[in-house]
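Left out: one protein chain. Kept in place: all the others.
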Amino acid sequence: MFNYKNTKEKLIELFFSTTGILTLLILIGIFVFLFVTGIHTFAKITPTDFFLGEQWNPDAYGTPKWGILSLIIGTLMIAFGSLVMSIPLGLAGAVYLSEIAGSRTRELLKPAIEMIAGIPSVVLGLIGILFLSPLIANVFGLSHGLNAFTSSVIVGVMVLPTIISISEDVLTSLPNEFREASLALGATKWQMIRMTLLPAALSGIVAAVMLGLGRAIGETMVVLMVAGNSIAMPTSFFSPVRPMTANIAIEIKEVVTGSLHYDALFAIGLVLFVMTFIVNFISDIIVEKHVRKYRW
Amino acid sequence: MKEKVKIGFKDMGFWYGSKQILSEVNLKFYSKKITALIGPSGCGKSTLIRCINRMNDLVPTAKIDGRIIYNNEDIYGKNADVIELRKKIGMVFQKPNPFPMSIFENVAYGLRIQNMKDKNEIARIVKKSLEKADLWNEVKDCLSRSAFGLSGGQQQRLCIARTLANDPEVVLLDEPCSSLDPIATAKIEVLLKKIKREKTIIIVTHNMQQAKRISDYSCYLLNGKIIEYSKTENMFTHPKNKLTKDYLDGRFG
Partner (left out) sequence: MVSEQSKQAIYFTLFKSATVLSVAILLFVLLFIFCEGAGVVDIKFLTSMWSHREITQGGILPAIMGTFFLAIGVSVVSIPLGICTAIYLNEYAKENLLTRTIKLAIRNLAGVPSIVYGIFGLAFFALFLKLGGSLIAASLTLGCMTLPWIITASEESLKAVPNSFREGSYALGATKWQTIKTNVLPHSFSGIMTGAILGLSRAMGETAPIIMVGATFFIAHLPNSPFDKFMAMPYHLYILATQHSSPYAREYAMGTALVLVALIFMLNLGVFALRYNLRKKKAW
């Protein structure tokens, strides 16, 4: 309905539309490119063999094995292991910051915790190698500490700021009437938090956790350095594992371009893409619902 | 004395998507008069006023038919220039919406977007507009301060000054006093009566006493239709339509 005579306006609009659409094409292109390259794999390897095969051994002479189940399990072990650590810690931190701490403390501590997210993962991996894995090897009497457990702890630390920060935002965004109504009925502060605020914030907190899960699934450097890189099927949390991300990082530089191995690594990339996209998507939908409910 | 028509609506209808908001609107707004649009909330009075300066263009699903004639031209016609239109038909919103700039810059905004460069001229117009809006004496010593420091009533008068700086022919006001206290409201009413000497004023209000106090003409809308339109004194003393009478008596709904 806009009907500007002004040509300048039209040109400016054209400029922004062009750049906008160009960017969108680039981003769509990324997915399409990955998809086209990765999907080749399934012409030669059946999806069942790929997803449910327990052995990954592309270099085996004569009978290469293309099963990524152990890689998927490695990814999931570390992702869920890290959440086991970061959910309780993160929630407790979020409740403290939003409901208990004074505003000065919050202004100081929240950025400090968010700073953790600024530490490059390669640096955390380095600390994993130099400090945490020897410590864990000592404590649990292992020959070395490069395993799923150690990685989970470090990835847990990486995920922590995401969970604290978003859960805190969610709690803070709840209307004050909730707090007042509950306190006016004679509830203690903890009862108010437990019976009123946490249930109301639940969806937002779940979204925060999902976002953390997405980050944990996609983490590469920490697991590359600390998870032990074994392609054998893990038997316990202290087994060395090789998550999907680490597998791509290790093998991509050594494969022949266009070979089945190359395509299979893209297929793994595609699996990662789809997994994280779905996890983030769910998180996004939940947040959207929460926002609509509380006009956050 | 025959009054001059400034804006005329001819069989105008308005839709948001498939929902009809206004239908068969035929109306005349007279020059240098205050016309009040009254009616219960949701009756379409805000939508009607926003058609006059085409603010509804910003809503993607908006659809309009019929014509709105201003200075002998259809404002929705092919050659209409919406930018020129909005310079000539200013608008003051329900909630005061000063820009996050200084008081001076708020009033100068309209001049700056018209590329006025002459500093003295800008300062002169800003001063004149603030005087017209009865705000000059209150803010003349703090023109460079943020507009957000002003009280709600002052902010609304600032928005009026900002509109007057463009020297419009028509000023639309969409419930300008709904978030203000009685004293601030009274100031604005005095101001509007003063501005009326130069401008055509159309005001949406849900406050019937206000309509009675300041307007020359009143128009009662219900469910997107005009129920009654006449001189204010006539409408408030002898409403012709029973629906109008019910509304004025507070027996609505």
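Labels A and B are assigned to the chains in the order they are written; within every chain, residues are numbered from 1.
In this text, a residue touches a chain if its C-beta (ideal position, glycine included) is under 8 Å from a C-beta of that chain, and two chains touch if they have at least 3 such contacts.
Not measured: the values here are computed from a predicted model.
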Sole contact to the chain not displayed, among A:45, A:174 or A:217: A:217
Residue in contact with the excluded chain [from A:115, A:185 or A:202]: A:115
Touch with the omitted chain, as defined above, among B:31, B:114 or B:234: B:114
Interface with the unshown chain - residue positions in chain B: 53, 55, 58, 60, 83-87, 90-91, 93, 95, 97-100, 109-110, 112-114, 146, 148, 159, 162-163, 166
Contact footprint on chain A, counting only the chain that is left out: 2, 4, 6, 8-9, 12-13, 15-17, 19-24, 26-27, 30, 33-34, 37, 88-90, 92-93, 95-97, 100-101, 107, 109, 111-113, 115-116, 118-127, 129-131, 157, 160, 164, 188-191, 211, 214-215, 217-221, 224-225, 245, 248-249, 252-253, 257, 265-266, 269, 272-273, 276-277, 279-281, 284
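Please note the rule applied: only the chains that are shown with their structure count from here on.
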Whole-Å gap between the CA centroids of chain A and chain B: 52
